[in-house]
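Take a look at the following structure, please.
Yeah, one chain of the complex is gone here, protein chain that is, but the others are all in their spots.
We call the chains A, B and C, going by the order they appear; numbering starts again at 1 in every chain.
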Amino acid sequence: MEKETARIEAFSDGVFAIAITLLILEIKVPTADNDLAGQLLRQWPSYVAFVISFAFIGIMWINHHRLFTHIRRSNNTLMILNLALLLGVTAVPYPAAVLAKHLGRGGQRTAAILYNGTYFVIAVIFNALWRYCASRNGHLLGQDVDLATTRRITFQYAFGPVFYLLCIALAWVSVPASLLLNLALAIFFALPPSTTERFIGKRGPASV
Amino acid sequence: MEKETARIEAFSDGVFAIAITLLILEIKVPTADNDLAGQLLRQWPSYVAFVISFAFIGIMWINHHRLFTHIRRSNNTLMILNLALLLGVTAVPYPAAVLAKHLGRGGQRTAAILYNGTYFVIAVIFNALWRYCASRNGHLLGQDVDLATTRRITFQYAFGPVFYLLCIALAWVSVPASLLLNLALAIFFALPPSTTERFIGKRGPASV
Amino acid sequence: MEKETARIEAFSDGVFAIAITLLILEIKVPTADNDLAGQLLRQWPSYVAFVISFAFIGIMWINHHRLFTHIRRSNNTLMILNLALLLGVTAVPYPAAVLAKHLGRGGQRTAAILYNGTYFVIAVIFNALWRYCASRNGHLLGQDVDLATTRRITFQYAFGPVFYLLCIALAWVSVPASLLLNLALAIFFALPPSTTERFIGKRGPASV
Partner (left out) sequence: MEKETARIEAFSDGVFAIAITLLILEIKVPTADNDLAGQLLRQWPSYVAFVISFAFIGIMWINHHRLFTHIRRSNNTLMILNLALLLGVTAVPYPAAVLAKHLGRGGQRTAAILYNGTYFVIAVIFNALWRYCASRNGHLLGQDVDLATTRRITFQYAFGPVFYLLCIALAWVSVPASLLLNLALAIFFALPPSTTERFIGKRGPASV
């Protein structure tokens, strides 16, 4: 059974690694001969989209990794949920490219909504995956994972969908603000659960 | 010998992971400045092709994974059959892109036939691979795999080529219907063999 | 030290898996609305280049794999030689695309020479890598690898560069013939060393 999880992790690692590396292909090379420096600078929207997307996928990988140190058993539902999560992750280069193309131009609000909306969906699936594993007394978790740890993790990840909704809403007011919040969220999820708990306050919800 | 299979699995996992992640590259980014939302919506054929193809490769991976929990020994023929299977899997982004480009337009029937035809060929190779391993009293399977399990698996996978042929035939009548059946097949193969058996009826063919 | 080889193999597997999966990206999707079937058929040069290149990389992977069941120790020179081999393998999608673009047109001879030339260089590096490991009484090989096995492998792989040179020469006379020989070579190298030896005759050269 342990081995089962090992191959899910290996496959997921592969998908994360490829999705994060494909992001660079969306930055187009300037072709005009004169003023290359100026052309490179005018591509700032591509760099912004690249860095935020890289941070998101990279830190999503760290968190996927973190969850699977607790998940020990596997079943069909977990595989499907994990596949749904990977569907979201592999899709990221597309909204990232749409954002890069339209940032600072007419369609930037639509692009930012699509971009943050993708992350919202991924965050929802991520929560569903964890909650499924943690349900029925943590039926897919290791024996050493106590209830307090489970609750702490459930509590931290619950912030994801809420805040990405906020990013979507913010995009109506200010696209740069919504992207800044998006980046701040990546940094938030890069912190280990214990740190974020101290930051937010000790009490999570009582029920898993 | 066990190790032999390990490296085949690792290589196959890599190919599956890359093929599934490359699918997104086929969705082109809209470039016109105005009405981005409308442009994004008009790209629905790309999204349909992306989701069905992702489901197919993802669930093909789950099934590959499932087979290799039973396959313990390796030889040259298995490696060649596995390579033929991977040839089919890596090819998927191409018919998927053809489908995305022509769905809802003149060439959609041809595109759907090419698309389902690719899956038919992959399903045939998948069956050949399994039947080869299971032949001669399961000469490449683990000792713990009993005849009943072998038959059950042989029985379930035999549906693949038959139903993908049906998808091809359906494409002559209705392209959307053939794609819906295609997606339904992916869901069918996502279920564990025991469930599908209960669904279809307990008796598979008597011979492996 | 064993572990050292493990990570080289994992990295190489990754590169092989990616290079083989990228080949499909070089087949361009026909965009004109009418006569899709005709357009697809006219892309036969792309399919030919795809299948031959897939066979080459796939079977090169099998052989890489086969060598590393014998190679147990690692050092800096091996890593550099392996990196040189991977440089060749990652380059394959480019000559394959050049061939696909020009097959059946004016530049096909040049394209076929470039294509076979790439394989010639890869085959030379492959031989160098093996001979280095096998040199000084097999200083990087496992203790269980006897001299007879070493010689047999050395003997089989020595055919590679010679025959790819022949492919290059054949391209001057007939491009299809050179590609057929290329494909035949892939099949030849897919056979295990013992079979090919029986095929060619029992005696390899006496010295490693």
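Note that contacts are C-beta pairs under 8 Å (C-beta built on N, C-alpha and C of every residue); 3 or more make two chains touch, one makes a residue touch a chain.
These figures come from a predicted structure and were not determined experimentally.
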| item | value |
| --- | --- |
| Interface with the undisplayed chain - residues on subunit A | 9-10, 13-14, 16-18, 20-25, 27, 29-31, 33-37, 40, 50-51, 54, 58-59, 61-62, 65, 69, 190-192 |
| In subunit C, positions touching the absent partner | 4, 7, 10-11, 14-15, 17-19, 22, 25-26, 76, 79-80, 83, 86-87, 90-94, 97-98, 101-102, 105-107, 110-111, 114 |
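The rule we apply is simple: only the chains that are shown with their structure count from here on.
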| item | value |
| --- | --- |
| Fraction-based call for subunit B against subunit A, same above half, different below | different |
| Geometric centre: closest chain by C-alpha means | B |
| Between subunit B and its twin subunit C, rotation from the CA superposition, multiple of 5 degrees | 90 |
| Chain centre separation (subunit A, subunit B; CA means) in Å | 27 |
| Contacts with two or more other chains, residues of subunit B listed in rising order | 10, 14, 17-18, 22, 25 |
